[in-house]
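A protein chain is absent from this complex, but the other protein chains hold their places.
Our next item is chain A:
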Amino acid sequence: MDKIEQANKTKKNKKRNRLIYRTSILTVLFGALLFALISNLMADDETLDVGDKAPDFQLTHLNGGQSETIRLGDLKGKGVMLNFWATYCEPCEREMPYMETLYPEYKQKGVEIIAVSVDATELVIDKFVEQYGLSFPVLHDNNSLVMDAYGIRPLPTTFFIDENGVIVERVMGELTLENLEGYLQKIEPS
């Protein structure tokens, strides 16, 4: 009887060891697969995504008059809509009036709209701002530094940043008046 018990015991042990051994190897292998998959998806849309801290930057303010530069870090406590655009980009042009419409209301609620132009020449931006009568700050990213830091590919790309400087929403492509308002409500400081 003893012998059979012994045999059963070793068999059980063997089985348990096999389970541990196989489970750990499969975990490592599928872990590697998952890592590859996630990094691949991340690589697709470059550096910044929802939940990340928005990198600080400062740029020249083209239509402000009073202050020379605007620094994102100085806007702590406010929600910030950060719009990357260019004059030659038609969808950017279409969404500008929506931003202008909603700006006064949301500025009072503590949301700042900042449009960063990646145009090469200041003149074309000036003319554009004049043509549309834009009152929110329009900044010129002359050396594409901020564009590089934010990993901008398609234009327009818009980040909605909450009062703590965390990206709440990232929109690639054109905004409509309705969804713009929805996003702005999301970043209203509480």
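Operating definition for what follows: a contact is a pair of C-beta atoms (placed from the backbone, for glycine too) under 8 Å apart; a residue touches a chain by one contact, two chains touch by 3 or more; residues count from 1.
We adopt the following convention: contacts and distances are computed from a predicted model.
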Checklist entry - Which name from "ABC transporter ATP-binding protein", "Multiple sugar transport system permease protein", "Glutamyl-tRNA reductase" or "Cytochrome C biogenesis protein" does UniProt give the chain that's left off? => result "Cytochrome C biogenesis protein"
Checklist outcome for this item: Where A:29, A:50 or A:166 are the choices, the one touching the absent chain is A:29
Checklist entry - Which of A:53, A:71 or A:186 touches the chain that is not shown? => result A:71
Item to check | Of A:52, A:126 or A:188, the one touching the omitted chain in the full complex | outcome: A:126
Next on the checklist: For review purposes, identify every residue of chain A that touches the missing chain, sorted by number.
Outcome noted: 15, 18-19, 22-23, 25-26, 29-30, 32-33, 35-37, 39-44, 55-59, 69, 71, 73, 86-88, 90, 118-124, 126-127, 141, 143-146, 148-149
